[in-house]
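Data first, discussion second: the structure below is written as structure tokens.
Note that one protein chain is taken out, while the other chains of the complex remain in position.
Moving on, here comes subunit A:
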Amino acid sequence: MRKSFKKAYLLLSPSLFWLTLFLVVPVIFIAVISFTTNGDFGAIIYKFSTKAYASAFSSLYAKVIWQSIWWALVATIVCLIVAYPFAYFIAHAGKWKNLLLLLVMVPFWTNLLVRLYSWIILMNNKGVINNVLMDLGIIKEPLALLYSPGGVIIGLVYGFLPFMILPIYSSIEQLDKTFLEASEDLGARPIKTFLNVTLPLTFPGILAGFIITFVPAISVFVVTDLFTGGKLLMVGNVIRDAFLVEMNWQLGAALSLLLMVLVLLSLMLFMRFTNRKDRKLLT
């Protein structure tokens, strides 16, 4: 590796320019807006105010924030519990490994809206699940599956499970098998080898999966929007409505900034506990 400040920045300048102009500056602008005053018809009055934050933490929106954190957390934990054994199985599937991985990639790359739509077909009041249950005589009235927190969590899990599977799979796959053999040779039982060797060594994968599942899960608005028609809300819904419907940019900006802080904190935590090689797991 050579030291050449000038050449390095010459090559970097187009992308740094683009990221600064269309990512850093807009996000800073959002941060500024969040501390301004909301005028008539959504006008931005450049006078310092923390009203947006007060409103974000008022009982009305604080409930939505906690609800979002809670649902996203439950969905992420469910994803983790499902993804780990699943990824473990694929990583040990020998010649079938690549085929099984392809089968995970299809839902991973199919548009989220299409995948959520497939659950609407299953879970709506005239949907497949309700029809079957009613035909079997188990229920008389259709269950409001879509409109419940449970429905939202199914949507979040279905939407973001592949994000959890892929980094965990990579970390299991890259695991140095000699460690496992050493543990076995030294007389550890399989469960002990798993808990003391496999799990700690695949921890970076778990951490990466946790971040890249939790972040979209907490900020998504289409799950609650499409499943419940806006009856149940997550932070994303409030941000969208603040910008597009209520013209209260300050509130939307404040909530966006809170999301951003949460994400940067988790990214810094991740970088703190992992090395350079592990960071590839994020993508």
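We adopt the following convention: a residue touches a chain if its C-beta (ideal position, glycine included) is under 8 Å from a C-beta of that chain, and two chains touch if they have at least 3 such contacts; residues count from 1.
Here is the rule we use: contacts and distances are computed from a predicted model.
The chain not displayed here is annotated in its UniProt record as "ABC transmembrane type-1 domain-containing protein", chosen from "ABC transmembrane type-1 domain-containing protein", "siroheme decarboxylase", "PEP-utilising enzyme mobile domain-containing protein" or "Cytochrome c oxidase subunit 1". Check A:S59, A:N111 or A:T178 against the missing chain and you find that the one touching it is A:N111. If you put the hidden chain back, the residue from A:G39, A:P85 or A:P200 that touches it is A:P85.
Mapped onto subunit A, contacts with the missing chain fall at residues 1-5, 7-12, 14-16, 18-19, 21-27, 29-30, 33, 82, 85-86, 88-90, 92, 98, 100-107, 109-122, 124, 126-128, 131, 158, 161, 190, 211-212, 215-216, 218-222, 225-226, 236, 239-240, 243-244, 249, 252-253, 256, 259-260, 263-264, 266-267, 271, 279-280, 282-283.
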